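What follows is chain A.
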Amino acid sequence: MAFFVASILLILIGLYAVLVKRNIMKIVIGLSLMDTGVNVLIISLGFIRGRTAPIVNIKDLLVNTSSKVVDPLPQALVLTAIVIGVAVTAVALSIVMLMYSKKKTLEIEEYKELKW
Partner candidate 1 sequence: MMWAKIFYAFLALLGGIAYGLFLGGVSRKITARMQNRRGPTIWQNFIDLWKLFRKKTAISHGVMFYLAPMFRLVGGAGTFLLVPIVVGNPYLSNFSFGGDLIVLMYFMVLGCLGMALGAAESGHPHAPIGVTRGLSQMAGYELPFVISVVVLMIADKTTSIEGIVRAQQGGILHWHIFTHPFAAAAAFISLLGMMGSYPFQVVLAPQEIAIGPPTEYSSTFLSYMFSGRSVFAVAKYLLFMNLFLGGASNLLWAFVKTFVIFLWPLFITNVFPRFRLEQSVLFFWTWPSLFGLIDLVRIYLVR
Partner candidate 2 sequence: MEILDKLKEKFEILQSQEKRKDLALVGTTEKDLIPLLVYLKEYEGYKTLVMISCVDWIEEGKFELVYNLWNPSKKHNILVKTKIDREAPKFQTIYKIWPQAEAYEREIHEMFGVDFEGNPTQHEELILEDWDDIPPMRRDFDTLKYSMEKFGEREPKSGIIIRKQISEQYDEWRRK
Partner candidate 3 sequence: MGKDKNYFLNEKPEKMTYGGVFRKINDWARARSLWVVAYGTGCGSIELRPTFTSRFDAERLGMRMVGTPRQADVLIISGYLTVKTLKRVIRVYEQMQSPKYVVALGACPINGGMYYDSYNAINRLDLYLPVDVWITGCMPRPEAILAGFKRLQGLIDSGKADGWKKYIENLDWYRENQRKIIKNWRMPNYNW
Partner candidate 4 sequence: MVNPIIIIGVTLASAFFIGILQVYNRIWARVFFLLTLAFDFLVSGVNFYGFITGKIAKPILVKIGGFPPPIGINLLVGKAEAALGFLIFTIALLGAIHWFVRGLPQPEGKALILFLLLSLGATGISFTGDFFNLFVFVEITSIAAYGLVASSKDEKALEAAFKYMVIGSISSTFILLGVVFLYKATGSLNMLDIAGKLAGGISSAVLALITLMILAGLLIELEVFPVNGWALDVYQGADPVVVALLAGAAVKAFYLVFVKTAHYLPLPSFFHLALLFGGLTYLVSQFFAWRQKDVRRLLGYSSVAQLGLLILVAGFFLNPSVSSSSRLMMGLAMVLLVFNHSFGKSSLFLLADNVKERKIEGWRGVLASNPVFKFSFSTSVFSIAGVPPFPGFWAKILLIFAIPRNYSWVVGLVLLGALAEVVYYFRFYRIASEGKGKKVGRNLASPLISSLILIASVPVVWGMFTDKIHIPVKPEILLLLGISLLVYFLGASRLLQWIASLGVLAYGIYSLYPYIKPDLHGFFLALVLFGGAVLLLATYPGSKKLSSSFYPAYLVVLFSMAGLVLSSTWLSVFVFWEIMSWASFLLINMGKGKKAAWIYAVFSAAGAYAMLGGIYLLPSLSLAPGKFYGLLPAVLISLAFLVKMATSPLHIWARDAYGESPDEFTPLLSGIMSKMGVFGSGLVFLYVLTALSGAGFRYLLGWAGALTAFFMTLLAVFQDDLKKLLAYSSVGQVGYILIGLSLFTPLGWNAALYHTVNHFIFKGLLFVAAAGIIYRVGTSYLPHMGGLIRRMPLTFFATLLAIIALAGIPPLSGFAAKWLLYSALIEKGWIFITVVAFLASTLAFLYCFKILHAVFLGQLQEENENVKEAPWPIALVEVILLIPLGVLGAFPNLLLNPINKVLSGIPGMENPGFHYHKALGIVSKLGHWNAFFLMVFLVGSFLLALVFFALTSARIRKVGQLDVGYSGEVPRAPEDLHFGYGLYDHFRRAVKWLIYPLVSKIWRGIYQWIGAFAEMGRRIYTGDVNTYAAYVILISIIILYAFTGVK
């Protein structure tokens, strides 16, 4: 249960960074924080008290594993979610790099040309 609350907190922190910070690098960091928060949340959803990780590598887990193992599906989902989070952060950083090369500043005020 603690994991659940922690992940929500993590997401909120990330969200706070995105909403308030004026520095685009900090916004990207906020985003990745939110992403990890979500991943932790997914894992905590699948957690059943008193069971172990669904890695069937030791013998005693081979028989009726379904009762001894935590729900394996969220684990699988998280794997792809992490990969996607990495991809998104990579693209985001490349965009930030290009923006910095163009205007030599990370201040969000400079990037408000498109409005109304």
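Candidates were picked such that all candidates are chains of the complex that A comes from, given by their letters.
Some notes on this structure:
Definition applied: a residue touches a chain if its C-beta (ideal position, glycine included) is under 8 Å from a C-beta of that chain, and two chains touch if they have at least 3 such contacts; residues count from 1.
The structure presented is a predicted model; accordingly, all values stated were derived computationally and were not measured.
Here chain A appears alone, and the candidate among 1, 2, 3 or 4 that touches it in the complex is 4.
The part of chain A that touches candidate 4 in the complex is made up of residues 11, 15, 18-22, 24, 27, 31, 34-35, 38, 41-42, 45, 73-74, 77, 80-81, 84, 87-88, 91-92, 94-96, 98-99, 102-103, 108, 111-116.
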